[in-house]
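Before any comments, here is the structure.
Removed from the display is one protein chain of the complex; every other protein chain stays in position.
Here is chain A:
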Amino acid sequence: MRMPDMPCIMPPNALGHGMTPASTPKMPYSPHSQVSTPSKIDPTQIPRPIAERSVIIFETRQGGQAAIPPAASSEFIVKDTGNCSPRLMRCTMNQIPCTGDLLTTSGMPLALLVQPFSLPHPSEEPIQVFHLINCINTEYSQQPYDITTKLSNMETNCISYLYILMSFAGFSNDTPREYFCNLGPDGRRRDADERPELCRGTVEFIATKELMVRDPMPAVYFFLIDVSMNALNTGATAAACSAISQALSDLPEGPQTMVGIATFDSAIHFYSLKRAQQQPLMLIVPDIQDVYTPLQTDLILPISECRENLEQLLESIPNMFGNNRVADSAFGAAMKAAFLAIKSTGGKLLVFQSAHKLLQPVDKNLKTMALEFAKYQVCVDVFLATQSYVDIASISVVPNTTGGRVYYYYPFSALSDPAKLFNDLRWNISRPQGFEAVMRVRCSQGLQVQDYLGSFCKRVPTDVDLPAIDSDKAIMVTFKHDDKFQENSECAFQVIMLYMEAREILVPVPKFLSSFVIECKELLSLTDFCCIFSVRCYTTVFGQRRIRVMNLSLTCTNMLSNLFRYADLETQFTYVVKQGKQLDQVTSTCINVLQSYRKYCASVSSSGQLILPEALKLLPLYALALTKSIGLRNDGRLDDRSYWASIVSSISVVLAVPLVFPRMIALHDLILREDDESLVPTPLTLNSENIRDDGVYFMENGEDGLLYVGNSVHPAILEQLFGVSSAAVPNQLVLEQFDNELSRKVNEVVNEIRRQRCSYLRLRLCKKGDPSGDFFRSLLVEDKALGSLSYVEFLVHVHRQIQSKLT
């Protein structure tokens, strides 16, 4: 066997992917050897992600050019020197092709992933906030939401960070005198570098009254709980009530926070809470074909006025409906009725649904309904605690159109799921978020926005309406060329978002992460253990309407090799994930990119080798993982796939990769390891060779946490971890902390992972020899499995396809 010494390409990376030239993977492949003997490829030499351990300091612009951002998964501290933080906005390629043809040739997508409220690193400087100087023409004040109209009318081909403000502050005639400044020879204001609003990539403005379409609305939280027979019997109702009851304390006190509640089975039950010192009055709306809100007032009240009443009500709901025998659950009608109750203010509608038998209205109506919700600024989150099929594909339309999301607890366990439900709810209402947002993305002349993708509603082609936007949500924007760029010119992207501050988005956000307290706490009898995210509350001016402006300016190039060199793998992969393609399309997308590189960028002599561009060397591995993911697998449950599809539509780059390509760590030797300072040990390669029969492993993808227990694990370890020496631990896992070092460590690690993922993780125990164990093994993406290829086989397959295309 010949081992050609042809490396797979690329100069040492300047891309911050943590690859050193020494580790440049080689893809040894002999055209003469039998392809069916992939064992000849050294499995230890094929590309795999390598975790970057050190913290990177990243300046967004260096030497008048955009710097190449570090990997989304690595830890970095951003210094905004003109471009916005890559946490807020990442492009699939860090140089922009001058022509559309070049882009087509590359086979790569051109898209932005925008995550407007992403959590910053604790050491980062906060985004600066300014009062909007009075430079917006009054002619636009008639259409408050239309600041973007004004913006788009201006010179679009703004160079570098000479963005909007510059434009109308520096060049327009209506610049206030005190803001006037002479221009330098480069056409920039001389004071541009001193003025943060002119030299930062991201700034925020407090909107003036003229920009408000209406007075600030109160923040309304309306809870809607399924109390049909099924929901009660499975304990879902009780879990929802207790979660809400506890989460209430995380809502900001004060007259601007309002709450309301309703329950539903085949009818909808509203509660009038405005009865000081008295029991709430239940108002039943029985006609679900034509729903209505039974009262105009008293259904939603400031939390300070009804907290006690609400807590008591939540406590009594499970008993009150204890012997409810109504099996039907009028999900759609209940949402509609609740919507009518909060229509005048907008707000968040949190639905706790369980029953499998869904009554009217069906799919098409749900879409119509969702559009109406969005129009009135109502955001819907659906918490599905169920033990049967619920048709998530239909249900998810509503949250995905209104800026919300689906939470899915299947099969619901009254033992382990309440803790997650509570934490999900708590994070949902306490994370940084904004209401009544409208977003527009603009770009330099030469490009135009093609489409938006995410959890929002689009009523006009240019704007995206978000009844709510939070720190977890990302919006993907695709572009296409409508003109050419000059080589080395700059192409600018600008995201403008007008929103109403819901809570704590305000700067400064000092040490945000350190204020994330993880603690163990005794909760209800249902939950022995619960992890709590606590976000420090800042005194903010509630209901301020703000404009966040994010700018990114990238260099244009005519060189295909530059495109590959500056490609952003994680963003490109996230693009593929969100495209919702079929199995074979994923593979062919991957092949097209690699073939383009092979054809135009690789040297002729390497014809017999599979050559991967350095920046995209993990693309085959990720593509393989995607074909094996829940969302694309053919053997999964329909609801699981629909759920997967619903969450990826708004997932951020930093969570998209692990969702498909999970992280696996060993737990049994946690206390033995000394090598590493970081809390979470180095991830293991996802193949079964790494799984020992006497080992305990933890695999997580940001959603689920699977704890795998081998066949012959030492009873002492089981005892330490689970409190029982045999493997009689239930699959629905409650991870308790016992008084021993291993247990403490494991809990620490799991909590650290929860913090990283902003997710509580749904823990499950997987046992070898059990279906749960088989499931765990099916997630080892490098393994060969029934109907799918191993990593090595896949590389061979990709190579062959490229070869056949080239000839």
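In this text, contacts are C-beta pairs under 8 Å (C-beta built on N, C-alpha and C of every residue); 3 or more make two chains touch, one makes a residue touch a chain; residues count from 1.
The criterion applied here is as follows: contacts and distances are computed from a predicted model.
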item: "WD repeat-containing protein 34", "Spermatogenesis-defective protein 39 homolog", "DNA polymerase delta subunit 4" or "Protein transport protein SEC23" - which is the UniProt name of the missing chain; value: "Protein transport protein SEC23"
item: Of A:55, A:284, A:638 or A:679, the one touching the omitted chain in the full complex; value: A:284
item: Sole contact to the chain not displayed, among A:295, A:371 or A:785; value: A:295
item: Sole contact to the chain not displayed, among A:56, A:206 or A:326; value: A:326
item: On chain A, residues whose C-beta touches the chain left out of the figure; value: 266-267, 269, 271, 275, 278-287, 290, 292, 294-298, 313, 316, 319-320, 324-326
